[in-house]
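Single-structure report; data block below.
Let's look at chain A:
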Amino acid sequence: MAAPSLVAAQTSSRTRVRLKPSLIAGIVIIGSLVIMALVPNLVAPYSPTNFDYQAVLQAPSIKHPFGTDNFGRDVLSRVIWGAQVDMQIALFTTLFPFVFGTLVGAMTGYYGRWLDAIFGRIVDIVVTFPFLVLVIAIVALLGPGLNNMFIAVSAVGWITYGRLVRGEILTQKKAEYALAGRVMGYTASRIIFRHLLPNAITPAVVYWMTDMALGILLGSSLGYLGLGAQPPTAEWGVIIADGKNFMTTAWWISTFPGLAITVAGIGFSLLGDGLADLLRPKG
Partner candidate 1 sequence: MKPSDHTPIMRVRDLTKTFPVASSGLDRVRGLPAKSVKALTGVSLDLLRGETLGIVGESGCGKSTLARCLVRLYDADSGTLEYDGTNVLGLRGKNLRSYNRRVQMVFQDPFSSLNPRMTVGQVLNEALAVHRLRSSREIPGRIQELLELVGLPKDASERLPHEFSGGQRQRIGIARALSVEPETLIADELVSALDVSVQAQVVNLLLELQERLHLTVMFVAHDLRLVRHISHRVAVMYLGRIVELSSTEKLFSSPEHPYTQALLRAAPDLDPSRKNTLEAVHGELPSPLNPPSGCAFHPRCPKAFERCTLEVPKLEARGLEGHESACFLYEPSSKFKLNLNLLEKP
Partner candidate 2 sequence: MNPQTATTLLELRDLRTVFHTARGALTAVNGVNLSLHEGEVLGLVGESGSGKSVTLRSILRLVRPPGKVSGTVLWRGTNLLELPESRLRKVRGGEISMIFQEPMTALNPVLNIGEQITETLQEHTNLSSQDRNARATELLELVGIPSPKERLKDFPHQFSGGMRQRAMIAIALASNPKLLLADEPTTALDVTIQDQILKLLLRLKDTLGMGVILVTHDLGVVAQTCDRVAVMYAGRIVEVAPASELFAQPRHAYTLGLLNSVPGAQSTRRPLIPIPGAPPNLANLPPGCPFSPRCPYVTNACKLEQPALQAISSTRLSACIHFDRLEPVNAQPPPEVQP
């Protein structure tokens, strides 16, 4: 029998799933951002990069709800196209850390001994540096750009997932159902992936949601500093940086991408909260 996915083990209950309002709000927010990211050309009223010197630095209006920037680009369209870049950032700064960290955490937690000792050393080394400093150092080393940023964040970010999952696995593996699995003669991989992980992964999934928000924040910070996405790419941090010289005269350029970051952050944490609730075993 093939090991079913985590989700399948999740929903096999007969009990009907009732969604909480906060979870629904989270799904709506992140869902709309995902749609913007997937088909920005259908959602955005203008091109994000075309200059329009007839309409520079226009305040928000019906025609340009978020106003225009110093090149006459429609800020709303740039924010919508920015969703594409920033949702990618959210995903690619966290996907590898989530998967790899979870695997490492599960292995070290289950097997312990020397594997655990090595992991412990790595953690000790990495936690002595502040996260941002480490990431900036790596990006500086590799050169600016989105891909290098993903590499830098991934190289450091998996540690947190590893620690979270390791701790959970340590408690779960002492539970009698895990011992029963061993006495039933199940392989270690079956016990880890089918029995322990579904019961151990919830905190990591919840943290993943928060981490995506943090990823966007980090990505846009690096974009702002010129180390992440490069202009003229519409990325929320880059847009904010574009607008920084016009803060007093054209507040809308920086404000709306800033709001977008905030909304995305709220969306992810609502989603995380809701998921935590949904994934908790019944009884």
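Criterion applied: all candidates are chains of the complex that A comes from, given by their letters.
Assume a contact is a pair of C-beta atoms (placed from the backbone, for glycine too) under 8 Å apart; a residue touches a chain by one contact, two chains touch by 3 or more; residues count from 1.
Note that this is a predicted model, so its numbers are computed, not measured.
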### Summary
Looking at 1 or 2, the one that touches chain A within this complex is 1
### Query
Which residues of chain A touch candidate 1 in the complex?
1, 9-10, 12-15, 175-177, 179-180, 182-186, 190, 194-195, 198-199, 281-283
